[in-house]
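Below is one structure. I have some questions about it.
Here the complex is missing one protein chain, while the rest keep their positions.
The block that comes next holds chain A.
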Amino acid sequence: MKIRSLGYLFKEGVKNIWSNRTMSIASVGVLVSCLLLTGAAVVFSYNINSAMKTIEGNNSVRIYMTQDLPTLSAIKVGEEIKKLDNIKTCEFVPKDEAIQQYMKILGDKNGTMLQGMTGKDNPLPDAFKVSFKDLSKYKDTAAQIKKIPGVATINDYSDVAAKLTRLDKVVTMAGFWIILLLSLVSLFIISNTIRVTMFSRRVEISIMKSVGATNGFIRVPFIVEGIIIGMLSGALSSFLLFLIYDKMVGSITSITLFSPVDISPMAGKILLAFMLAGTLFGAVGGVISISKYLKKEGGEIVGW
């Protein structure tokens, strides 16, 4: 194909968008809604992930020392725990502090109720407040901790750990499938929308074929059209996503404690991804819709 033909075809593609503007607007509308839904799914799963990270981070486990272990030995055990791979934080909770906390919880301001239990008579053991880097490895880490001499018990968290890990996996998987499904739906709708414009342009195509246009030549304006519509939709939908997300973040933070992720640092990436996705969908949609018309050797020149 000659370069001057490409220039002509590009112009034709742009012109087609304008002359079929109703359909072009419809295509942009459809693509924007699909991209928005996909974007919403991504942002949602991103938020769930970040929320889970927060929950995981807050999840501290208490490790109790044996009853009569001297405080000094307990601190040594703490050093041992810190050496393990999966430990994020390890905070020593002396038994005196623990009993104070109990008193507070029981509302025993003067300490009369538990008075006999302070100092040497304290029945509580020393403990460590530990948080893990990766909660899914809880079981292994717990087993390692239990082996350290001086450790009596770990309060069992394996259940919660397993549940959180499972939820994480479900969210990731669901996000993946939602995005895949929406992509397919978008592609289907786009190729159908372009096919409608194609239907109204059958005359043009049959003339092109009759004068001896190659299939490649016929395809180019449709692909150009798809790409332009896709890029436009990409830009528009990322703009809308930011706008809507911003509004939603505002209202969510005002009614709940949950703080959504700030997506503004990713603005560039989202815009780029949307534009790329739009371009790809537009181009592929264009190719799919026209291939049906080009399949036949001649492509319905005489009788259509």
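Miscellaneous remarks
Everything below uses one rule, namely that a contact is a pair of C-beta atoms (placed from the backbone, for glycine too) under 8 Å apart; a residue touches a chain by one contact, two chains touch by 3 or more; residues count from 1.
Heads up, the rule we're going with is that contacts and distances are computed from a predicted model.
For the chain of the complex excluded from view, the name given in UniProt is "Cell division ATP-binding protein FtsE" [choices: "propanoyl-CoA C-acyltransferase", "Imidazole glycerol phosphate synthase subunit HisF", "Cell division ATP-binding protein FtsE" or "Membrane protein"]. From the set A:Glu80, A:Asp96, A:Asp134 or A:Glu204, the residue in touch with the chain omitted from the display is A:Glu204, counting the whole complex.
Residue A:Phe217 is the one among A:Phe188, A:Phe217 or A:Phe242 that touches the chain missing from this view.
Contact with the undisplayed chain is limited, among A:Tyr8, A:Tyr46, A:Tyr102 or A:Phe239, to A:Tyr8.
Remark: the residues of chain A touching the chain excluded from display are 1-2, 4-5, 8, 19, 203-204, 206-215, 217, 296-303.
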